[in-house]
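Below: one structure in structure tokens.
The other protein chains are all here in position, but one chain of the complex has been omitted.
Up next is chain A:
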Amino acid sequence: METKASYSHTDPMLKKRDEFEDLLEERRNSSDLRYALKCYTPILYKNLTPCDASSLKSMVLQSDQLHYVITQVSKETGRNADDLQEEASGIFEEMAHRMQLSTVRFFAFALTKAFKTLFKSICVNEDGIQRLQQAIQEHPVVLLPSHRSYMDFLLVSYILYTYDLALPVIAAGMDFMGMKFVGEMLRMSGAFFIRRSFGGDRLYWAVFSEYVKTILKNGLAPVEFFLEGTRSRTSKSLTPKLGLLNIAIEPFLKGEVFDISLVPISISYERILEESLYAREMLGVPKPKESTSGLFKARKILIRQLAEGRVNRCQFNLTPRYIPKRPNEDVQTFVNDTAYRLVRAQEENMALKPWVLLATVLLQAEDLESGILLQELTDQVFWLRNLCRQYGGFLHWPEHMTPPDVVSGSLSIHHSLVRISEGKVFLALSQEEAPSGPVSPEEQVLSRAVPVLSCVSYRNQVLHVFVRPALLATAVHTAATSNKQDIFNTFSFLRNMFSNEFILCPKATVQDFEEACFLLVKTGALQMNQQQMEVTHRGHRTIAFLTRLLLPFVQGYQVVCAFLCEEATDALTEKDFVPAVRKFMVKQLLAGTLRYPEVLSSDLQKNALAALLRLGAVRKVQRMGLTSLKINKVTVNSLEDTLGDDCPLQRLPRPASDAHISSSEVQEVTRDSQPTSNPSKHKDSLFFCNLSMRASLQSFQRALY
């Protein structure tokens, strides 16, 4: 069941996902004001018991659950129950949304204005919308958008308003509320605010979970939150956070509602607004606090992009599926599985633009400095396009355009990241604005890494298509023999190692392995009999590509291990870890012993540390209020070795078409190379996807009940 569901390309639903409708087109041709004031009568949940704000409040505050918690807390702390009730009431006030149609209309107007200038088009898959409409009518709905940008939740609400669908209440971080005016505006358009951490505060938790559950149970409005918890700076999906999902699923598990539709929404932007912000953040420039001025800053970037004619586009894809019945598993496993499945659904329905493949090819170039011939780039991108399709990637490809047009079109949209000169394409490693004053080599390394990391964030969008085959390809390479069991063991090790890095559902090793085998065998890259797995002759190119896709991660983890073995002391605290590793890496990059600047990403470093902690190679020790890291050097060392002591790349056959570029051909990047301007406008893509859920889980019920 599991494996079947994961082969999205076999799902007939996905055929339809190409049919998108552009929302903005109509807006450009009609009055924004009329749009904002249109008759808005969304279809509601069929069993909805109408309920105003004050009765919602009393339902929450008088719920049995809250009552129970108040009694408990009062017993334990000796506090007066009335005080606690008061406090609960305060928490509720702080949290609750106060949706007002007038504010919504204001947003509808303002956002139309903004979007029209920011985006060329916002594309939505219509059948998804229709299914969402049905889902809203039939069951309480949970909307789960992917989170790559501040724009995400605005876009979702905007789209729902446009299609006359019920507006969601949205879980927002308390830091948004800090933005005085904006916070209140958001609240009136459906946001509710939760504290980022409320660890032991049971009262808070009780009010919060009752609030969400009451809304869901009664179908008052769709509930929206981000499964990933926070924006993904790297465009890789993040490990799902289970807290809110647990709450949202609980009414279902307890049988208080017949079903709940979980609707993952994939939003893909052709160009991420925050791309270089994110890259800088990964390299150690702290993220700006989410304040109103921060938002304005973000807006400035938007405006600048507008001047450059950048556009975004958004798509919906709704793929309802039932979560299959799984007796005899405990609830946590179920929720966890569900979360991973949802994130995978989000990933699978992300529309991939040609640029994503371009970035992938560019980053795999032999030498980032030396660039790649345009013709060759085009060939490789098209080869990769086919591969991606075979592996079930959802490409949004302008079929009517010739390959060179597609490539040059993409290049021009992202001209801040690439240069073209003398028929070759280079990553724009040095920024346009000449740095003021002299810079140290270290700083130079970091600044040259910015565009690389930006590119990486595009390449990362395609990782989910290839991650399982890539793990297998790497395993085939690193395993001692071509014995299937050996390869599986290596695969399993790698998968385990990287399970903080990619979305790999725990306990699904065998399924993932089978899926990877299936794909590689199907595409003729591997042949397999009972015991052996061999790379076929024509499979070398694919295997090489896949291996190199994973290589930066392998190397990154190795460097982290090396750092921990060689440099780290017992005094290393968790806080110092990232800066220290970064310093170590910069040194290695400068020395030329490290190839990939992308390992400088703090995301990768943190993931590596998390993996090591999980594997027990590193332990956290509390010392004098600081968390320091206790390193088991033997284990770390052996992990580093197991990852491959020599660079696997050297053993890789170069693909035939991957021509070497002789050093004489390497040219300085010329400043004047302008992106080949393409008169046709470019589109980006932002994207939604979805599914619905229902399981009859006796064992779950019982466990909870």
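Definition applied: contacts are C-beta pairs under 8 Å (C-beta built on N, C-alpha and C of every residue); 3 or more make two chains touch, one makes a residue touch a chain; residues count from 1.
Following the convention adopted for this analysis, contacts and distances are computed from a predicted model.
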* Structure fact -> In UniProt, the chain not displayed here, chosen among "Sorting nexin-5-like", "Hemoglobin subunit beta", "NADH dehydrogenase subunit 2" or "Alkylglycerone-phosphate synthase", goes by "Alkylglycerone-phosphate synthase"
* Asked: Among A:259, A:486 or A:514, which residue is in touch with the absent chain?
  -> A:259
* Residues from chain A at the interface with the omitted partner, ascending -> 254-256, 258-259, 325, 694, 696-698, 700-702, 705
